[in-house]
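With one protein chain removed, the remaining protein chains of the complex are shown where they sit.
Chain naming follows the written order as A and B, and within any one chain the residues start at number 1.
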Amino acid sequence: MTMFSVRNLSLRFGGVQAIADLSFEVAQGEVFAIIGPNGAGKTSVLNVITRVFDPSAGSVHFEGRDITQLARHRVVNAGIARTFQNIELFEGGTVLENLLLGRHRFSHGNFFAQWLWTPGVRAAEAASQAAVEQVIELLDLAPHRKSPVAGLPYGVRKVVELARALAARPRLLLLDEPSSGLNPEETRDLAFWIDDIQNDLGVTVIMVEHDMSLVSEAADRVLCMNLGQRLALGTPAEVQSNPAVIAAYLGA
Amino acid sequence: MTTVIQLTINGMAIGAIYALVALGLVLTYKATEVLNFIHGDLLMASSFIGWGLIVVLKWPFWLAVLATVAIAMVFSWVLDARVMRLIVGQPQFAGVMLTIGIAFTLRGLVSMSFGPESRNYPTPWTNQKTQLGGVVIADLSLVIVATALLVTLALFWFLRRTTLGVAIQAASQNQLAAFLSGIRVKRLTSLVWALTGGIAALCGLLLAPTALVDISLWFVMIKALAAVVLGGFGSIPGAILGGLLLGVIEQFAGVYLPDGYKDAVAYLVLIGVLVLWPRGLLGDAHGRRV
Partner (left out) sequence: MRFDYDTSYRDGQALLRYGSGRAAYAVLALLLLAAPWALGKYYVGEMTYLFIMCIGSLGLMVLKGYTGQVSLGHSAFLALGAYAHAWMLGKGLPFALSIPVAMGFTALIGLVIGLPAIRVSGLYLAMVTLAFAILTEHVIGHWDAVTGGFNGMSVANPVVFGFDLSGLRPFYYLCLGLLTLVLLGLVNLMRSQTGRAFRGVRDSEAAAYGLGIWVSGYKVLAFVISAGVSGLAGALLAHHVRYLTPEGFGLFLALELVLMVTIGGLGSLRGAIFGAVLIGMLPVFISRIKPMLPEQVSKQFGLEIFVFGLILVLFVLFEPKGINGRWIKLKTFFQTFPLYRKDLFKRGKTYMKSERYK
């Protein structure tokens, strides 16, 4: 069942055509990878979906709804969360505070109650913390729970960002180069976690990736982009053996 | 009609000072992304030093000017090499706070050393005026305008046409990359600070005869900020244009707007431009890639 689709999407920055007439669909519960050389427009696609940019043409649909013109801060409410290519953590906080912010879209008591720290606010905070603990357990972040994010190693920071996105209880998760900067062991853990996210949490995943082994292992279908256009779409095996893809990206 | 021309000329004369001060601000900003709050107080301190050399030690004017500019340049170089360098890599706000702190220290020192009275000193152009086709201009104003133009041209040529200048621009965009490319970033930054210090000294020495050698001289920096914003942050020709325009706007506001607006108009311009037109007239746009 198609949960998410991009139709005839185009994006221009002045003279640069970042995305050119791109269309693809993602089924519910699948892991969909987007690969391609640098500058192919992969992150731009994620940025358009999460409304960082307005597309010049085309539309984005999620769960039957046109979300092309959605306000940027309403995207997560619609059920879509993301991670960033350059980690965008809240450097001033601890891991727990970052994850609690992931829960922002859920109610935590109204504004005036917060000044007074009413029992309702207290209960909402406790509920959020309980929800966040589930994510911490899933991603093995317990030892770092109260550590300031700024001092953590790169691999852990990436996981925290993933955890934060999951804390928002999305139905669609966008991952921007999740394995960049991770060593093989961490990448293997990541593959297992994506598997858990797909099977245990029932979350659909779209990920931009360069690590082909991760793509082969975790992805159900792959889209290869080049110069903003669709080059190939199919299973990992199909795409990796596609001659055009090999010429443009993978190398002979 | 002559009033309009007279007003414009007066405006440009005052504007030239704003432009020169603004130039110093833009220069430091371009090189280090720090808004240099010391600029105004260095300007003020230089005027006091000039006074000391001309009136107390009775040095000839040109010698005093050269000496003051040299002192300011050395001071700025050392300031960067020893103090500003310590906060490299910290967010912009830290730099602003540091310069505010140093500015206060300087102001306090000058106030303690010289006392609160205003002073003055003679220049070769004091009390001399020229007539240009029905309009009267003070000679000193002409000198200011000429200096502003000369300094601008020199800087423009330096930053665009010499390797050193391009290196300075590179260092301002990405220090690490510049360093790895063989650019001696620390030395260049100190050089830029020295240049700014020299410009501040010039401004102070040229402004003081009109505005008096007084602690409050530092305040011209705030007006220069409005000029920088008007012209577009990070643009040297913008600073000049902004300064001249601001001077003219002030003159016209003084005549055509109700009482009291003349002093406020610079700040209204600053706020207005930043809110409606952040790029200013000649500024560059910038955003953040995620």
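Everything below uses one rule, namely that a residue touches a chain if its C-beta (ideal position, glycine included) is under 8 Å from a C-beta of that chain, and two chains touch if they have at least 3 such contacts.
Note that this is a predicted model, so its numbers are computed, not measured.
J.: The chain left out here touches which displayed chains?
T.: A, B
J.: Based on the whole complex, identify which of B:Ala103, B:Ala148 or B:Ala208 touches the chain you can't see.
T.: B:Ala103
J.: Among A:Phe4, A:Phe24, A:Phe62 or A:Phe84, which residue is in contact with the omitted chain in the full complex?
T.: Per the contact definition at the top, the residue touching the missing chain is A:Phe84.
J.: Given the contact definition stated above, which residue among A:Gln114, A:Ser213 or A:Gln229 touches the chain not shown here?
T.: A:Gln114
J.: Going by the contact rule already stated, which one of B:Asn10, B:Ser46, B:Thr68 or B:Gln175 would touch the omitted chain in the full complex?
T.: Only one of B:Asn10, B:Ser46, B:Thr68 or B:Gln175 touches the chain omitted from view, namely B:Gln175.
J.: For review purposes, identify every residue of chain B that touches the missing chain, sorted by number.
T.: Residues touching the hidden chain, for chain B, are 32-33, 35, 83, 86-94, 96-98, 100-113, 115-116, 172-176, 179, 222, 225-226, 229, 233-234, 259-260, 263-264, 267-268, 270-271, 274-275, 278, 286, 288-290.
J.: List every residue of chain A that touches the chain not included in the displayed model.
T.: 50-52, 72-77, 81-82, 84, 88-93, 97, 100-102, 104-105, 108-109, 111, 114-117, 121-122, 125-126, 129-130, 146, 164-165, 168
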